[in-house]
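One structure, pasted below without further comment.
Missing here: one protein chain of the complex. Every other protein chain is in place.
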Amino acid sequence: MFKAELSNPNILKTSFEAISAIVDEIQFQTDSEGLRLDALDRGHITFLHLDLKASLFDEYICDEPEKINIDTDEFMKVLKRSKSDDRVLLSLDEGNLIITFEGQAKRTFKIRLIDMEYEPATPPAIEYPTEFSIPFDLFKNSINDIDIYSDKVSLSVDSEKFKAFATGEFGEVNIEFIHGESVKEEASSVFSLEKISEMLKADKFSDNVTLSIGNDMPLTLSLKMISEEGELRFLLAPRIENED
Amino acid sequence: MFKAELSNPNILKTSFEAISAIVDEIQFQTDSEGLRLDALDRGHITFLHLDLKASLFDEYICDEPEKINIDTDEFMKVLKRSKSDDRVLLSLDEGNLIITFEGQAKRTFKIRLIDMEYEPATPPAIEYPTEFSIPFDLFKNSINDIDIYSDKVSLSVDSEKFKAFATGEFGEVNIEFIHGESVKEEASSVFSLEKISEMLKADKFSDNVTLSIGNDMPLTLSLKMISEEGELRFLLAPRIENED
Partner (left out) sequence: MFKAELSNPNILKTSFEAISAIVDEIQFQTDSEGLRLDALDRGHITFLHLDLKASLFDEYICDEPEKINIDTDEFMKVLKRSKSDDRVLLSLDEGNLIITFEGQAKRTFKIRLIDMEYEPATPPAIEYPTEFSIPFDLFKNSINDIDIYSDKVSLSVDSEKFKAFATGEFGEVNIEFIHGESVKEEASSVFSLEKISEMLKADKFSDNVTLSIGNDMPLTLSLKMISEEGELRFLLAPRIENED
């Protein structure tokens, strides 16, 4: 038996805004500790991980581990119908994920489970030279600034500043932010703007984003709840650049 | 002579959001008691009735009955230009309906009357086994919930609950609302979602909607002002369903 109850739907909604932009199908893995998913996009460029601990839920019951395979678009369509003050219940019957919103009325949606073998992706373990946090808004805004000139962005950090940079046919753009953290090494990599934009749809998960970068290494972008009861993490391969 | 003045344009605006989605042309019938229209859509699926009593208007003069034929799209275009704090005056000259908005400026719009024979539709008289009211918002929201899975909706009522239900390729949706009314009989019918959505554009006419339904009978959906000085009513034929 699996049953999980949340006092509001926004955590799921904001997570799946991003997740459904990246992968078509996911497998929830549930056990007594909580709900988890690991997935890799078709192009093997973005890895994503969602972890919602049992303690995050108002009520959480999971007698034995379950694997719940669903279509992310179908799940997102349902989540979009939630209202901020709805209670959300997740449960399972034979062959369906059941999502119930309780507000003025009781609204029950069933999504057919996908019947398939699914090997969840394993998160790669990476040692990063640098890690720092910046406001989510600032990061999102920087990516949108870059978008007017280029489809790729150079992200770099030194002991003082986080920088986002791009150059295009008609000009260039450079964003600098004093991060106030104890970053010891410099690091810089170039990423696809489109891929980062997909991640940034999860904009209500956390006020801050933690970036881990290295020289020509993948980007790890981690959104954590203050309570540490939930984390949404993305890992993005760097672009291979011709010398310029 | 016909002259009618309203202290704000929203009643007309919200009515014609729905009416102009359903019928191309209407005939206002005015007499000393007020302004009225009855119309049937091309496919003879939706009948609509609007009744605005003379007492609803700040000023109302109608010496002798008039029949005013106009294009609903043209009328809606004008109504959309109104502002909530405009006074609205309706009158006639030779060949035009004159709509005047009085606010910061005096803005006068003329719409050419349609010169045609018009036989107004007669509202069918139906005896319903059940009638109940629910919040307009809840009804509108339920229809939008259904929309993610299907293009038709089953509406039903029993002594306790109002239910909207649909099933689709990827799942199903079920909405339940405890109506708190003295409904004695059960009733259920299936309707086109698109047709109901057209009616729901009149979403500022009333906070509540009264539904009359039976088994495989038409749906009557009535929006009434608290003051009983105005009513907008729709009647929708049920869908004929193959057995499922």
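Going by the order they are written in, the chains are A and B; count residues from 1 in each one.
Just so we're on the same page, a residue touches a chain if its C-beta (ideal position, glycine included) is under 8 Å from a C-beta of that chain, and two chains touch if they have at least 3 such contacts.
All values reported here derive from a predicted model rather than from experimental measurement.
When the full complex is taken into account, the listed residue touching the unshown chain is A:N144, out of A:S7, A:N144 or A:S159. When the whole complex is considered, the residue among B:K3, B:R36, B:K77 or B:K140 that touches the unshown chain is B:K77. Only one of A:E33, A:E176 or A:E241 touches the chain withheld from this view, namely A:E176. Summarising the interface, chain A meets the missing chain with residues 135, 137-138, 141-142, 144-145, 148, 170-177. Residues touching the missing chain, restricted to chain B, are 71, 74, 77-78, 81, 96, 104-112 (touch as defined at the top).
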